[in-house]
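In this view, the complex is presented without one of its protein chains, the others remaining in place.
To keep things simple, chains are lettered A and B as they appear, and every chain counts its residues starting from 1.
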Amino acid sequence: MTAIEKYAVPRTVEEATELLAANDALMFAGATDVLPQTRSGKRAFKPALVNIRCIDALRGIEREGNSFRLGALTTVTEILESELLKEHVPVLVEAADSFASGQLRNTATLGGNLCNASPAGDMILPLLLLDAEVELASRSPQLKGALARRRLPLCDFFLGPGKTRLEPTEVLTHVHFDAPGESFVASFRKFGTRPAMDIAVVSIALGCTMEDGVVTKARVAFGAAAPTPLRGLRTEALLEGRTLDEETLAAAAATAREEIHPISDVRGSAWYRRELVQTLTGRLLRNVARTED
Amino acid sequence: MTVIEKTSLIGKGVPKLDAPKKVSGEARYVQDIELPGMLHGKILRSERVHARILSIDTSAAKNLPGVHAVITAADTPGVPLGHGQDNPPLKGDRVRSMRDEVAAVAAETEAIAEEALALIRVEYEDLPAVFSPAAALLDDAPILHQKHPDNIPFTYEYGHGDVALGERESDVIIEDTFELHFVTHCCLGVSGVVARFDPEGNLTVYSQTQMPFLYKKEIAPVVGVAPEKIRVLQPAIGGGFGSKLDIYPFEPIAIFLARKTGRPVKLVFTREEEFIASPTRQPVVLTLRSGVKRDGTLTFRDARTLHDNGAYTSWGATTPFVIMQTISSLYRLPHCRYRTTVVYTNNPYSGSFRGFGNLQATFAVESHMDKLAEAVGMDPLAFRLRNAQKTGETTLQGMVFRSCGFSECLTTAAESSEFLEKRALYERYRKQSGPIRRGIGIASLLHVGGGAKIYRSDGCGTILKMDDYGHVTVLTGASEIGQGSETVIAQFVAEELGLPISWVSVVNDDSEITPWDVGVHASRTTFVAGNSAQRAARKAREKILRAAAENLGARAEELDLRRGHVVRAESGESLVELPRLLRSLHFAEKSDLVMTTEYYEPPSVAQDREFKGDVSASYAFGTHVVELEVDTETGVIRILEVTAAHDVGRVINALGIEGQIEGGVAMGMGYTLSEHLLVEKGVVQNPSFRDYKIVTAPEMPEVKMHFIESHDPEGPSGAKGVGEAPAICIPAAIANALANATGKRFYELPLTPEKVLRRLKDSRADR
Partner (left out) sequence: MSLEQKIELVLNGRKTTLSIPVEMSALTLLRDVLELTGTKRGCDEGECGACTILVDGVSMNACLLFAVDCDGRAVTTIEGLSTVDGLSPLQRLFVEKWAVQCGFCTPGMILQGTYLLSRNKDMSVTDIERGIEGNLCRCTGYKKIVEAIREAAEER
């Protein structure tokens, strides 16, 4: 068991990246994943423990024109209760509503959910629909006290269960996306054996932009159906340019079923996950079609 | 002149006496106990499912700073415990399951104790293992306990009438095999104990036991302390449901550590340990053959059950007593045969769990009742009413139904839920398009309601005393495990003595102070402890009225006790305040206090060698109707409404009884739909709340409750027990509702969405 030698509470992103550059550090904010994982031994403490929860610059849900910027410390409750998000990106609020429990929603942060990179990550799926990008900051190698920033599309962020492209010296600072516009109809469905407290057996987020009854843009994302949250590119390709008639729905659902790579575990078998993805994809598309009418 | 009307506490929603302590956070549970110098104990459990222990090296652990003792079987007397006397607290030569206790540590903190566990080196030599009764019964199966080379520690055989005759009399015979699974209690308070020796070698144990007096008797030989030197204190208990009815290794282990270190030792499970190591509900494979005549009369049942006993024996092995009661006596049955084989395996072992085998039995019997009804063209209600027993009947197993609200339960639940109308409607709906279907199902239960004479005594003692101010202290042997026994007891006493409930205290948590009670099980506490308390209070009442009569120059029959006053019965006129009367009795020339005792033994009999006899002083009945919705494309079941009609004899606490029903329904629902302790090759796969799903608040359906008061002649104020009843017929009612909705029968639990979907997609004809 690694002994912790240093505990720090940076107040700015600069301070945080400075600490990460100089130490072998474990970062936390809400700690809802980090604490139980260190307790169970799934994750080891490092010599430095860095609490980034007090960095005000990482808070806030901001909109500039059509562009949204969510601070990494935004809690799931804040997302759930945001009138702004409810109006412009309701699918994100839908996902927040299905997240664990009230207590966990109050504490868990957006950044934490993304960096924990669970294949089932509830908040990840709607952000994939929105073509979101993550902003990562580290200490600038050239300019002392300054930050180097980079942006990655969220769909490229995940490498495997629990693994992301976040470097040990980086802090995930913000999530960026553009509001998709009124003609984009989307929903999120998490499926567990009970309504509450469930890690998903599967989850789906699905959205379509329609023009004159034809799908001009389709976005589909699956959770707990592959090693990482998965964009359903083949399902999207099938939908684009078509009307949402029964034939399209059936074809899309069948494609969704085939393009996921689910495992069998205590929550469900691969067969059952495929069944659900097929059924739920069809239902979500039917909802979209109905909303359009 | 003060006039006081006659009022009654019986049937009222008197708030739970210990609730204020619990809502303020003051109540101390065993997990909260702190004693000076206390050490923390932890258990090293087996890494193998079945293996010889070649060596245990505790030297590194012993040398860890902060560790006060490390023990193995060699440090203990090796006397086995538990119902089967086959479970040594620490295993010395062999481990037979993943929960087996191999060593234990006492240290200054939990963290140090856990670190010490990691330093203990055990060398194992694997042995072949068996994970099902079928595998354990094969000729070449490993022998798990030398005493039983065939791996069969128990068999049961029961019969009444003549099954061969019953078969000949039948116009329809059906046979099915039902498979019931592992589930676990999930008490919010995990297992734990604190043990302390005093300098004279007297042992005090802070235990969550449901049976403090039998605990003393049974643990004494295991720990080598005379039972009279053992004191059992019961802090508030974080849930029981039968999990604390037997003694499990962790308790003697804590006691050994306390003796070795000379310090108090507290040993508390982690939640993961709780899932792995606490007793489960008995899994059962039940093959049932049932017959019926064309006119709707039941003819026979022939049941064979196979029990996975796990690696050691606990109360799960005695569930056949209860299963056979339902097989033989739920509905009128002329012919019956029942056989059980209990088989050792390397799986977890089962204890007692609310319902004690009756959920499993009722699932089978009540599924068959629906099938039989259909086979003879009767509706499920009429068929059940035809075969339901009435007051005064004796079953062929010898149970006498002195009070029996069976038919009323059936008709009340059916009417209240519109069962027949909805059933017909939902059967028609099966043909409609769309994935959602609705179904409604009915099932009844029979359970003991007046104790169960399975031990030499089924009694409960009460000691009652009154002070100079009218305050009554009731010392009862009956434990409180959350069900509200202390409140019901206080109600009986306050009722007899005409006192406000706030004048009554109940002491029930110290074996040195309270008189004997066999324990909280068999839904017996309201009946047995209630009768005991009521009679002790009646004696006090008589004494008070005699004294009052003498003082006031009246006749005792003319007087009454109301709201702390002695009154003229007819007019309600207060003659003297009770405290005043008590003081005048106390300080009279022949001074005396009001102190009374009662030991109540129910008039039941132990079963004979053929398992026949009136084993309980009364019997409880109930009927549940469950309405549900099923999504035939995902397999998800949503329970919409449960209508519960229970024959409780008499409602004593209107809120407490509802609490039992609501909690029992939730437990039954979990058992049926979402709870499954997944054991694969002897290893628990889901030892956490994340993947072991108990019911949460949003899943609860509407629960409509009806209480049938059949006024049991022996019950206190007519009451019978109800603690286990509400969980018992939920599984069957859900399965029957699902059959109504889908046209398909399910014979295995739990009915998870995946299992339901697989079955619905199975195009083979329904059986």
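In this text, a contact is a pair of C-beta atoms (placed from the backbone, for glycine too) under 8 Å apart; a residue touches a chain by one contact, two chains touch by 3 or more.
Owing to the predicted nature of the structure, the values given are computational and were not obtained by experimental measurement.
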Of the listed residues B:E5, B:E34, B:E228 or B:D295, which contacts the missing chain in the full complex? B:E34
Residue among A:S67, A:Q103 or A:T291 touching the omitted chain: A:Q103
Taking the entire complex into account, which one of A:N23, A:T38 or A:T169 touches the absent chain? A:T38
Of the residues in chain A, which ones touch the absent chain? 3-7, 9, 28, 30-32, 35-36, 38-40, 45, 49, 51, 53, 77, 100-104, 106-107, 195-197
Residues of chain B in contact with the chain not shown: 13, 15-16, 18-29, 31-32, 34, 185-190, 236-241, 270-271, 481-484, 655-656, 658-659, 661-667, 688-690, 694-698, 700, 703
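Just so it is clear, only the chains that are shown with their structure count from here on.
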Need the CA-centroid distance for the pair chain A / chain B, whole Å please. 45
Given the complex, residues on chain B that touch chain A span 633-634, 636, 673-674, 678, 685-686, 689-691, 693, 695-699, 752-754, 757-758
Seen from chain A, its contact residues with chain B in the complex are 191, 193-199, 266-269, 272, 275-276, 279-280
